[in-house]
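Take a look at the structure below.
The block that comes next holds chain A.
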Amino acid sequence: MTISAEVVVQRNTENLLTSEVGDEMVMMDMDGGNYISLNKIGRVIWEQMAQPIQVGELINYLTTRFNVDKATCAADTIEYLQRMLEQKVIIIK
Partner candidate 1 sequence: MYHYWGSGLTITSEIEFPELLPYEHTGLPDLTISIGTVPNQLAGVATDKKVCTASNPTEYLLKLLSIANYYASGGNSIIVEPLAAADDKSIRLFLLNSVMAAILKQRDMVALNASAIQYQDGVILFSGRTNVGKSTIISQLKQKGYGIFCDEACILQTGVDGQIRVLPSYPAVNLWADTFEQLAEPLPPEADKLRPQLPKYALRYHQDFNIMPKPVKQLFLLNDLAINMPVEIKKLSPVEAFSEAHNNIFYRQQIYPMKKEAVHFLNLSKLTKDIPACLITRTIYRDTFEEMVQVIENQIHYNG
Partner candidate 2 sequence: MDNKKIVWLASYPKSGNTWFRAFITALLHDGELDINNLKSDGIFSSRRLFDEHTGLNSTLFTDDEVKLLQPAVIDRLAATLNQQHLFMKVHDAYTFNRDGQPIIPTTSTLCAIYFIRNPLDIAGSLANHKDSSLDEAIALINNPEGKFSRQDDNLNTNMQFTQLMLNWSGHVKSWTDDLPFPVLVLRYEDMLADTYTTFSKALNFIGINATQQQIETAIAASSFEQLQQKEKEQGFAEKNKNTLFFRQGKAGGWKNELNTNQVSLITSPHKTLMRKYGYMQ
């Protein structure tokens, strides 16, 4: 499945351990035994996903918060979310 603005995403809390480490986050996927780290932006995204959120809404939030142009933000966010999806850090609702 691919990420797009209409899709709703949420945290994959099953089998995922998380730990805040400085400005970033480190996570462990208990299933695969993989370690994943989220940088500052990734951490902000994660924090916005305390409840399921539509990707478009997330993009709007990030655009405002980081004061960047919407098109770039949209592209970058979708790419980042896609990677998080592949790492099983998030799921599509």
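One rule holds in what follows: contacts are C-beta pairs under 8 Å (C-beta built on N, C-alpha and C of every residue); 3 or more make two chains touch, one makes a residue touch a chain; residues count from 1.
Quick note on selection: all candidates are chains of the complex that A comes from, given by their letters.
Predicted model, so just to flag it, every value in this text is computed and none were measured.
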With reference to the defined contact criterion, which of 1 or 2 touches chain A in this complex? 1
Could you pull out which chain A residues touch candidate 1 in their complex? 17, 19-24, 26, 28, 30, 33, 35, 37
